[in-house]
Structure formats: structure tokens, C-alpha cells
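One structure is given here, and the rest of the page talks about it.
The complex appears here minus one protein chain, its other protein chains still in place.
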Amino acid sequence: MVGPEGNRNVVTAADLSARSLGIRIGMPATQAQALVAELVVQEADPDGDSASLDRLAVWALRYSPVAAADPPDGLVLDTTGADHLHGGEEAMLADISGRLAAAGVRARLAISDTWGASYALARVSADERAIVPAGRTAEVLAGVPISALRLDPNTIADLRKLGFDQIRDLEATSRAPLTLRFGPLVCRRLDQAFGRAAEPIEPVRPPDVVEVRRVFAEPIAAPETIHRYLGKLVGQLCAALEERGLGARRMDLLFGRVDDEVQAVRVGTSTATRDVKRLTRLLGDKIETVEPGFGIETMRLAATLAEPLHPKQTISSLTEEPDADVAGLIDVLANRVGEDRVYRYAAVASDVPERAVARVAAAALASDDEWPAGWPRPARLLQPPEAIETLALLPDHPPVSFTWRGIRRRVKRADGPERVFGEWWKADPELVAVRDYFRVEDDAGERFWIFRAGDGENAATGSQRWYLHGIFA
Amino acid sequence: MSYFELQCTSHFSFLRGASSCEELFAHAATIGIGGLAIVDRNSLAGIVRAHEAAKVTGIRMIVGCRLDLVDGMSMLVYPTDRAAYARLCRLLSVGKKRGGKAKCVLEWLDVLEYGEGLIAVLVPDEADEICALRLKRLADGFGDRAYMALTLRRRPNDQLRIHDLSNMAARFRVSTVATNDVLFHEPHRRILQDVVTCIRNGTTIDHVGFRRERHADRYLKPPEEMGRLFPRNPEAVARTTEIAARCTFSLDELAYQYPEERTMPGLTPQQALEKLTWGGVKDRYPEGLPDEVKEKLDHELALIERLGYAPYFLTVNSIVRFARSREILCQGRGSAATPPSVTSSGSRRSTPSATTSCSSASSPRNAASRPTSTSTSSTNAAKR
Partner (left out) sequence: MQRSAVEDLRRRVERLAAPRRGREALPFGIEEIDRALPGGGLAVGALHEVAGGGDGAVHGAAAALFAAGVAARTRGKVLWCFTRADLFAPSLTQVGLSAARVIYVECGDDKTVLACFEEGLRHQGLGAVVAEVARLSMTASRRLQLAAETSGAIGIAIRRWRRQTEAADFGQPTAAVTRWRVTALPSAPLPVPGVGRARWQLELIRCRAGESADFVVEACDAKGRLHIPADVADRLLAPQARLATA
């Protein structure tokens, strides 16, 4: 991409293949075209790029209530308190990276304690997804080149001439001369990177979201006060939702502090709701994570995910017991451990034990499918099954003894074989695969579920090795 | 060690069995089974093929049928003689007439009515009160011809189930017999079995779930293995031979009985055919019968007499005469053949000498195979 710089065109962006052929950002366009014969050149569209970046920032709100564009080519998110809802920092970064890749966007990501450090690491780290453990930001920053400090290129060049190469060099030197020579920005960038100076993120506001806001003439800080106003805001928001016939599935509560820092709290529900009490409870649980600092000036409550909600939702079945409001409990638990960690199990019509269960949403309606009664199943299932050593005789007989986790047990009683065939329509190896399951009991009375992979006669049916799959009560 | 598999379902049990009779008998021969009984559901459709396959492989075939009654009871029945076979056929006819197309509605009382000479084997589920009731019925109705099948399911508590069933049978003085409830001839056919189950249930393999056959190992097993699988019930395995010995009926005993011909009373069918033939000759050869044609006719009439086909040709003749009287165009097809005798008796208009001795070639001497008459009539002609 080329764009004007002064009175000539320079390269503003180049893809991987162009760069591998020597094209550099800032290079005059004519030089670039001379370097690579079939170079495809397009006019840069800074406005369009900026709009796209903003849209991307709005998309990033699904990960955290505090997300913003960091022009020209970055996004910044404050994921404090939000990463566990996505399975932890690593899982969350992988998810972001994956989704962007699916949309054709190559991204480099970094998480650390400060905006400045993350900015730097995202651009210079060898890892495409860099995670700095809490508290280790300083030591990681030390070795970062000064070009990652968000200073303009001339300043960087001058600093280099003076012999400053990495951030630790700048940290080591006295500040007064730096400020004298380059102005206050250099030291400010250092302080921001190391977390000594605040750098608030102005969260992007998604359009068309139902939200309510309150500005405090006198900043508030006491928890009781926060709770009281929270209750009022929730009431107002639910009224606004009702007017539009909507229910909230996700709510973001943003606190604007006196020092411009934004603290955020996010909750989700399994079903759309306008229940003031329930939502106040969910949000209230999280208030303790909020640090009021010198005081809170504004509170903004937005229903960032809303769905149509009709006034009457009653249980139609007369035979079902009226369910206590388990939905509320499910939400509280889901917000604590993560939505995918609260579930029920449903029966799957499969003979293969590890496939016989499927996780479903905790609030899902009960299905009629059942597991076959009368075929004893173990209370604990080991996934994957653990290999055991056995002394076994004939195909239709259980082993005489087996060794599991180093302990040898004599088989006193056994039932079986229960022959489970592979599901031939799922994978070719399962065309002939067979597992012969045995329920075995040792001398002490401990009961186990073991199987032989194969029918004991035909080698094609399995490895003929034995495994322990479950423990009976 | 001798073993007969008395419970085989062929693919004539539509969308249940997955192997043909030929495959079943061929495989039985390779693994040393003494004989097979094909027991299709409420049907004797498979026994003709089975009979032929048995002849080819040298393995004995026992005629049988599985009756699925409306109250849920299932039993395998084997006729011990020809009269019992006739009764079985009538029983099935009663059921099918009642049930309509592709259905068969039978009740216990029907079975009792037509049950003389039949050996009946109860197919049990669990050893519960229902089973006890059915055993009692069976014992009362069939006496020493009553048995109960013991089949391994390869599911939990199999041995206990067999034990309980065996005890229950002893209580009612019913003998047990081991079967493997065979649905296909060798293990790999299981996949096709799953597919036909899907078709029967109108679903796909991904969704058929537990409607697939729940009991494993439904293929032919050699005698040694059956012996090994029933260590506490060797007598049940031996009883397969006992039942096979009691069922002496074979399809060979059946001779086709044509309906009586009424057109010429006092004459046997052969005599009637000869009369028609020589009568037709006069019309055909007014100037006298050539020697070669006479030779052919003699030869054929002798063949027809030996094979007993006269009634068949008389029937064809009647059909053709009726068709002609209505000006319907007709032509014999396939094994209906057009030997000179037929031609001369007025059925066809072609000259007999042109036809070669196709009749000899097309009449196998196997009594079980009879020529089928498929005369096509042109419907256009009929409309005219």
C-alpha cells in the first residue's frame, strides 16, 4: 500500500511476500516498484482502515468490556477479571488469534500488566502470543528494544545515536537530561510501560446498545454506595429493556474513576432476563473486584448482549414440578467458573462408553433419551483408559489377574464379555474394532471395568491389549 | 461334536436377515455345522432356496419358521412330517389372511389348533413371570415337542440369565436347546445388518441409535465354539441334534399337485393331453403326419408322462383357448416352452418342425421345480 508522505509516495504497508523481497515501510514507492517487478500497488485508505479498526474493537468487546482501537494497527483490551471466563489467558489468546485468522487477519498478541509493555511485546516478541506472568513485566521489558516504546521514529533514531539500545539502558540513565533533550514524552512512555504512570483506556462504545448512565457530582467510593446506585441503574436498564421487548444476556458495568481509569465488571446469563433482583445480585457479587481509587465519577451500565424477551414465559407441563429458579443459581455459578463449566449430561445412543454421554447446557430442557437400564456401569470412568498388565487365558474368559498402577490384583469374580463393536460409520478402523468388557472383582471386593481391545482371536479387531476403563462402587 | 444351528434368519425375513441362504449354507459347510434350520419370521419364503443350497453343499436343511404372535410371544416351529408341514402352511395362511398385505396376525389358540406334529421352541427374553407363563402354555400344548431356546447375548449378566432360564425350563419340564439366533453368516456382515435396520426404521446410521441389534455375535459359530460357550449346558447343545433327528420332513416329499382337470372326465390328464394332441394333429397335417414329427411327439409325450407335466399343459391349453375365444393375443414365455405337442394341440400357429427339442432342455427333473406359466396377453387386443 502506498500513501503520500510530503510530496512523494511511500510504502505504508507490505505483506509477507513483499517484505521477504526487500520492501520496507517508508521506502519510496518508485524504489519499491523498481525492486519487485510484479508488485501490486494500491492506494492506502487511512480512513477506511481506521473505520475497520474501530469495528474490530467493537468485536473485541466480546472478550472484555474495556476494549479500544490502538491506531494505526492495534487493539488494546483490559482483560482483568475477564480471562477466566474464556478458560484462562492462554485459551483466550488462542481463541482471539483463531477467530481473527478465520477472518483473514494475522495477529500478534501479548498480555502483561501494562498497556505499554503489551504494546511493545506484541510487536517485538518472538512468540506470536506472548504472556508475561503477573509481576514479571519489568524484567521482561528490560530487554525490549527502544523502538517498541511508542515514540516517533526521529526520537528513536536520535536515542540510538546516543547509544541507547534497549529499555534497560534508558531506565538506567538519569531522567533530567532525557527530558531536557527530548521532552517529557520519553520518561512518560517509560513510566507507562512499567506501570508507574496510569494509562486509561477509553472503551469503545458499540452502537445500538441499551445503556444507562449516572454521573456523580461528588465522586463515590464506599461499597454500600456503589451497591445502592447499582440497584438503581439495574432498575432503569431493565425498564429500558422492557420498552424494547428485550432481555439481557450480558451486562457490562463500567466505572469511570477520577483519574480517568476505567474499571469494568461483566456478567452473563443463560437465558435472557429482565429480573432486577437477579441481575443486581450477579453484578453485586463482582463489585468487590472493583478498585474505586480516588473515587468514581461515572457508572455506565450497558446490556451488551440482548435478546427478545416476551412478557410471559411459563412452564407448560403440568406434570413437571415447578422448578425453583435454578436459572438464577446457574448464572451465579457460571459467572464464577465460566459458562462452559456448568452443565448437565444427556444420553447419547452409543455403545462406546466414552461417547455415551454428552454435555448440554445446564438450563436445557430434559430429553427423553435414556441409557439402557440393567447394564451395570461404573461410577468413575477413566479417560483415557489406562493400560494394565494381565494374565489371561481364553478369548471368552476374563484375566486371572491384572496389574494396575503397580498393584497386582487377583480376579476372584467376573462377568462378561460384553462385546462392544466399533461404530463403523465414524472411522474406518472401527469397521472391525471390538472391545470385550469384563466386570471384575478382586479379593477385597473392589470392582473394576476392564476391556480387551480386540476379540482375542482376530488380530484385525484390535491390539489385544487390556485396559482399565472404570471403577464400580 | 455335532451341532445344528436351528435359528437362522435369511434375508427372506425382509430387512432383518442380512445373508442369503446360499451364503449361510456355504459357510455352515466350512465350519462343520451339521445342518441349518431357516426360520424366517412368519414366513416360509426362504425354504426353497435353502433346500437348493442344502443340496449343493451337502448340509442338512430343516424346514422351520419363526412365529411372532400378537401378544409378543415368539417361537420357532419345525414340522416333523409332511402333514405337520401342511398344517404350518395353513396356519400361516390364516394369519396372513387376517393381517392383510405383508402382515401376519396369529394368536396362541391358532398355534394350538394347527400345532400337531410341530416341534415348538420358545424364544425367551428374561427369566420372569411372562416367560414362566409362556413355558407353561407351551408345555401344556406341546408336551414332549416343547423346547426352550438358550441364546447368549454377550451382555452383562449373561451367565446368570442362562442359568435362570435353564432352571425355569426344568421346573416346567421343558427341554432346553442352544441356538445362536443367527442373522448373518459371518462377522463382517454385521455392517449390512445395521444398514437394513436403518432402512427398516426409516432413518440413517447416525440416528438409528439403540434400534440397532443389541445382542452381539449373531453369526454362525462352529460346534466346538458352541460347546465352549455353554459349558454348563452341554445337553442343550446336544439337543440340536435331537431335534434335527426328529424333523424328518424334507421338501423332496412334496410333489406338485395340479388342480384336477375337469374338461374330460374319465380320462387321466395324460390321456386327455394325448387325445388333444392326436386330435390337433389331424387338423394340422391333413395330408398326413410326417415321420419325424410323429417321432418328436411320441418322445415328448413320453417325457411329459414320465415327469408328470400333463396337467400343466392342459392348463396352458385352457388359457390359450380362452384367450383365443376372446381374441386376446397370447404367447407362451420362458419355461412355458412350446414343445411340438403344445403347438399341435392348437396353442401356437408356428410349424412344429421348426422348433427343436427345447422341451427336454427346459425341463429339469427336479420335482421341486415346476414350470411356471407366464403367458402374456396383449391388453390392446383385449380392448379391441
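Which chain is which? They are A and B, in the order written, and residues in each are numbered from 1.
As a convention for this text, a contact is a pair of C-beta atoms (placed from the backbone, for glycine too) under 8 Å apart; a residue touches a chain by one contact, two chains touch by 3 or more.
These numbers come from a predicted model, not from an experiment.
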Listed residues A:59, A:216, A:343 or A:425, member touching the removed chain: A:343
From A:136, A:181, A:213 or A:412, residue that would touch the chain that is not displayed: A:412
Touch with the omitted chain, as defined above, among A:134, A:162, A:329 or A:427: A:329
Contact footprint on subunit A, counting only the chain that is left out: 321, 323-326, 328-330, 332-333, 336-337, 341-347, 353, 356-357, 362, 366-367, 370-371, 373, 376-383, 412-415, 439-441, 443-447, 470-473
Positions on subunit B where the hidden chain makes contact: 157, 159-160, 162-163, 232
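The rule is simple: only the chains that are shown with their structure count from here on.
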List of subunit B residues in touch with subunit A within their complex: 154-159, 187-188, 190-191, 194, 205-206, 209-210, 214, 216-217, 228-229
Partner subunit B, residues of subunit A touching it in the complex: 349-350, 369, 372, 374-376, 394, 396, 415-421, 424-425, 431-432, 439
